[in-house]
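Below is one structure, written out as structure tokens; the observations come after it.
What you see is the complex with one protein chain gone and the rest in place.
Going by the order they are written in, the chains are A and B; count residues from 1 in each one.
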């Protein structure tokens, strides 16, 4: 593990193009930028663990827009914002409905007069979430250019229909910490597999985020799911291209067992079929409750055929030396605990439980690193000042 | 435009009576106090634009009480509070119903133990909102005098039934910036006119705030509305008296066209007839849904007769050299955008859109200036310390 000073030395060698930029998709960022992000996130986590302040702002708002319920991401964002010195101001859509066009343009500016960053979670509608984030980003860009805003807040994707970058980078940090470095990920096998859950409509962004990111580090990524549970084809193509470039590989498998074979890492997690999400979006939009109910019934019936896609001790034995590590974005559907039959058996989960908490514990620092890199011109100098306890409040 | 140092020099010449005071109605404040407010608001905006901290409190609460939904004012208040170093604590009335008498007295004290300011929005009931604010102010005054509170938080009117001072002063700042100074407003004509909207029950406080404030700077203020859409008579009288004193004028007009004639500034905006608000208050109080429904139907039918009161390019041509500027408190009802037919056509709004955002961008700094002036004993010294980067946390 690199020390703080080593982190700074490594960071200083990287071309840093993240200042003034949004963080909407990992695959829009260069390998160097992802590497810089992990170095900053790790540095902030180390400083925090040493009870050193990582405050870089004196005041400023971190606006959050959650278009879905969320506890974990909400607290990770609040933790990151607060640790950097920002106050969270939540745009509660129960109180203020946001639509498109002029409403988005105007609201984005009205909430951003003193905002340094805007974190958005919008993962319900295929084809909508990421688009909405770009609309907000364009609005604050225009507001900044035209003198409405004194600063251009960055827009951070806290989960959309395409990607979940704060999760996937937290997972990457966890693997980096486990295996020792990003370099040590090369040649490792990860199984990103569908798992049974007695619910439906879970977003695709976690598995898409994983295959879109981990294929960039020379890993062998296997995606497994029952027939009909495919991800967005463009993202699958992207994963394949990433793997080609990085010297890793990307493969599809038809069973959890096949994917787990010799895996160093497994990530069994439920998601909705792409096709279901496509049907669901217009139903949600027009508030067709009967249609949604029927779709849910069909989808749960389809799911029920795949109850064997459960991560259990027998399948874990198939992993490399039977010692593969287990990832989950939490909360997991644990058989006999949170549901009758779910994604993972209680014994397997219990064995990896605290490791999944540690995995999640990366997220506040990943978000903080995204904010810091988007808003601070010289992150090396900023981190150095934090280490020396003489933070430059910007 | 005055520079920061010029602002301070001008501020130093003004008698400052705002310390320890609430800000409930612009017409309770002297011309010098309004002038001081604009100087402080402008100074804070300039400091913020230069990315200098305007923090004057180390800790402390800024309590907000919103008895209506609000996004824009909520974020402006949050921005102001945070920039000054205060944390917003919202008294959510969904969770804690506030009435009158002992309940108000007690609650006002219970929320104020560490509060520096209390911002209140209460504009639903004619004759109630401002009265409620005074009840809260009296309660914290008593609490302070009797040793319950260690400090006397100021009460800031974030919109009531009578006035909307944070809006009207923001509008004043916008005009001051546009025309160069408060002195440059003298002799300019502003048309505050009713405009059609497919909704009803919008508060009177915006037009009342405008005619109550802008008549004090030598402007020629014309108020126009259809018959039956009059404002509270006392406020209209006040505007007339203001105009007499300031060397400006106050006139009534019967059409948008008449009001727009040679206007330097137009402010077309829907509001409910005073008479409707009077009928609505008892219906709201006793929760008479059928009565409210009937009133809404009648009122919308009445409104519909005045769809021609729409700000369009043809009417804008009537303004001085066809180049009058357009104000709105946002969000506007834009024809073909946010509704079929509304207050303003899409082309006129689009031409002035970013200017309305700039107008709104004054509000956080106006609110911050109100808080600062109410709580800081020597604002010149405080601003000087902010300029020098050695803020005195009070």
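By definition in this document, contacts are C-beta pairs under 8 Å (C-beta built on N, C-alpha and C of every residue); 3 or more make two chains touch, one makes a residue touch a chain.
Values in this document were obtained by computation on a predicted structure and should not be read as measured data.
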| item | value |
| --- | --- |
| Per the touch definition above, residue among B:5, B:30 or B:59 touching the missing chain | B:59 |
| Residue of B:15, B:147 or B:287 touching the missing chain in the full complex | B:147 |
| Residue numbers in subunit A that touch the chain omitted from display | 45, 48-49, 51, 53-55, 69-72, 75-76, 78-79, 82-85, 87-88, 330-331, 334, 337-338, 353-354, 357-358, 360-361, 363-364 |
| Absent-chain interface as seen on subunit B, which is shown | 58-61, 63, 87, 89, 91, 95-96, 101-103, 105-107, 109-111, 113-115, 142-143, 146-151, 393-394 |
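FYI, only the chains that are shown with their structure count from here on.
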| item | value |
| --- | --- |
| Whole-Å gap between the CA centroids of subunit A and subunit B | 41 |
